[in-house]
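All protein chains of the complex are present and in place, except for one that has been dropped.
Chains: A and B, in written order; residue numbering restarts at 1 for each.
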Amino acid sequence: MQSTRSRIVHAALGWTVALVMFFPIFWMLLTGFKTEMDAIATPPTLFFAPTLENYAEVHQRADYLRFAGNSVVISFAGTALAIALAVPAAYAMAFFPTKRTRSTLLWMLSTKMLPPVGVLVPIYLLARDSGLLDTRTGLVIIYTLINLPIAVWMLYTFFKEVPHEILEAGRMDGAGPRQELVHLLLPLAVPGIASTALLLLILCWNEAFWSLNLTAANAAPLTAFIASFSSPEGLFWAKLSAASTMAIAPILVLGWFSQRQLVRGLTFGAVK
Amino acid sequence: MFVAGVVAGALLASTAIARAETRLTIATVNNGDMIVMQRLSSHFERQHPDIRLNWVVLEENVLRQRVTTDIATRGGQFDILTIGTYEVPIWAKQGWLAPLDDLPAGYAVEDVLTPIREGLSHDGRLYALPFYGESSMTFYRKDLFDDAGLTMPAQPTYEQVTEFARTLHDPANQRYGICLRGKPGWGENMAFVSTMVNTFGGRWFDMEWNPAIDTPEWHRAVGTYIDLLRNYGPPGASSNGFNENLALFANGQCAMWIDATVAAGMLYNPGQSRVHDKVAFAQAPVGSWEKGNAWLWSWALGIPSTSQKADAARQFVTWATSADYVGLVAEEEGWVAVPPGTRASTYARAEYTAVAPFAEFVLAAIQSADPVKTTRDPKPYIGIQYAGIPEFQAIGTQVGQTIAAALTGQVTVEQALKSAQSATERTMRQAGYR
Partner (left out) sequence: MPSSAALGVAPTANAPARRPARRSLSTLPFLAPSVIVLLLWMIVPLAMTLHFSFIRYNLLNPALGGFAGWSNYEFLLTDPALWTALANTLLLVGWVLVITVGLGTLLAVLFDQDFPGRGIARLLVIAPFFVMPTVSALIWKNLMMHPINGVMAFVSRSLGFTPVDWFAEFPLTSVIIIVAWQWLPFALLILLTAIQSLDHEQREAARMDGAGPVSMFVFIILPHLGRAIGVVVMIETIFLLTVFAEILVTTSGGPGLATTNLAFLIYMRALLEFDVGGASAGGVIAIVLANIVAFFLVRAIARNLAT
């Protein structure tokens, strides 16, 4: 058992770190309730008359629910599709590795290292010709593709931790690869799949290049909502803080609620 | 006036009768005047029940890259674009914009200020209608000048400005002699630096399109700029753009600020400025040549030539840039909020000049800005604070970076201009000018 003194030291250290890390976000929350004049005051004001006018103005100017709805639909669909494609691939790689498995995996990951801006024009032309500009379908496809490598890789590491004996036993009973995957592996791998899905959700939600460049009025998610409040001519820090709070709140809350799940999945898989 | 708008609208609408609902997608900047337009557009929709408006409001940089990608690839995502005097002539030349001839008589196109109208034309045809216009001017703190016994002349020189800044610089109390744009970008620090270069007798290119950056005129202009900001500017000047400086000045931390005329409306607004009763203004300072010291910019609405809904788009564009629209804003938001710098009739209104003490001054600044004959030596390009060629965005940003590096002391002015010169030469060679 730890001594009381070391508990106090740990608590002091732990809480200091926590407050320092969280401070920028806390300050943003606070700024969202300031007037624009208070937001730029020197020295910064900690005590002020809170106002809801920023939220009111943000609400009046942009249809938050439409943007948030698009974010939800695109992120969830992109994540689901990526997982659906990645599970069989990771399964094949983890249980039936060949000489090429490792290079295939790395090749997949290397597709993620290309700066997206380098292929904007080709992708824009492709999206235009297939009628996918400013559609949620278009963004779902893009998100599936950019996150697929991460999904395959994470699931692969999870699957590799599943004891082969269990699957072997099933195989003895005459299960084919498909049954083996669906009935034996998936139930075991749920935590891993869940934490992969969570990571993908966060990445989709925060993706700010394709979502800005391939959408206009119909499919624009919350990153475009943010872009409509940053850097106008005039003071904008308080309004931007309010809008940012609204944009990150759903994913932050989701993340907080599911972090245990995320951790459980990771324990199971990649890092054990 | 509003009634007249309704009638005109009804007449226009009747020509579009028996058509299914048309959806217009409008891309615009998130500046205050456009936000008002978005809010008031419900009036337009009421007058035109067959037209629905979809808004795409984005910050300037994002908007620019978004609409440029779309129009250059003929993506056809937008029916109305918000673009500036820089883009309009270039895009018109490519045939990307629908010309706006034969405007209805009620629109009174001759009421639009001449420099703005010329800035939005190509080969004598108008390709976009101005939503608001701006020039640049000097803002200063009357109270600080009075306390120090200084007088700001109507037309200051950079020498005088340097002297004032020296006197009023008080960093211990977080009050700085002068605030200027330092954030790199062709529309940020280079918009300001280009006007300084003009007024110190320099230019971007000679008549053979050779970059003229590593020249004595640029050395004097950039040298003065860097002296001013490094000695009498606020900390962090190299990341200050329009907004950052506005925040500083509105918070009482700058004695002087040279920037866009639209700032006047914000600095005089008690809700946005702690110095609303202490601010005064003068013309943008001059150096050794008395022209090209103030810029000219206009945000305007244009219609891509690919738009399938050009008729409906035209109705909206003429509505949003009309004198009636100005009246509507005055009615709903007050005269101080009307979009400035586009129509002579706005400045003829006593109601406007009463609430906007800077009105006449801004009008004069815009009317005297001349995008063609600004430099001492002849130049092959159009534009005051930019060169109206497609390559300029990249050149301006690159040179802006180099000057920001000199501002932070990473390199000397000599090194900065030498490398800016060679980088620009490279870009021009790549673009096929040589």
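The rule is simple: contacts are C-beta pairs under 8 Å (C-beta built on N, C-alpha and C of every residue); 3 or more make two chains touch, one makes a residue touch a chain.
Please read all numbers here as calculations on a predicted model, not as lab measurements.
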item	value
Residue, one of B:T25, B:T374 or B:Q393, that touches the chain absent here	B:Q393
Among B:P234, B:P304, B:G341 or B:P371, residue touching the chain not depicted	B:P234
Interface residues of subunit A (partner: the chain not displayed)	2, 6-7, 10-11, 13-15, 17-19, 21-25, 27-28, 31, 40-44, 85-86, 88-89, 91-93, 95-98, 101-102, 104-123, 125-126, 144-145, 148-150, 152-153, 157, 160-161, 163-164, 168, 176-177, 181, 202, 205-206, 208-209, 222-223, 226-227, 230, 237, 240-241, 244, 247-248, 251-252, 255-256, 259, 262-263, 266-267, 270-272
Absent chain, residues of subunit B that touch it	61, 65, 68-69, 72-73, 90, 94, 174, 183-186, 234-239, 244, 247-248, 251, 253, 390-391, 393-394, 397-398, 400-402, 404-405, 407-408, 410-411, 419, 423, 426-427, 430-432
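We take it that only the chains that are shown with their structure count from here on.
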item	value
Cα-centroid distance, subunit A relative to subunit B, in whole angstrom	38
Subunit A-facing residues of subunit B, complex	25, 27, 29-32, 35, 38-39, 54-62, 65-66, 69, 73-78, 174, 241-243, 246-247, 250-251, 253, 260, 262, 266, 271-272, 274
Subunit A to subunit B touching residues, read off their complex	36-37, 40-42, 60-62, 120-121, 124-125, 128, 133-134, 212-213, 216-218, 220, 224, 227-237
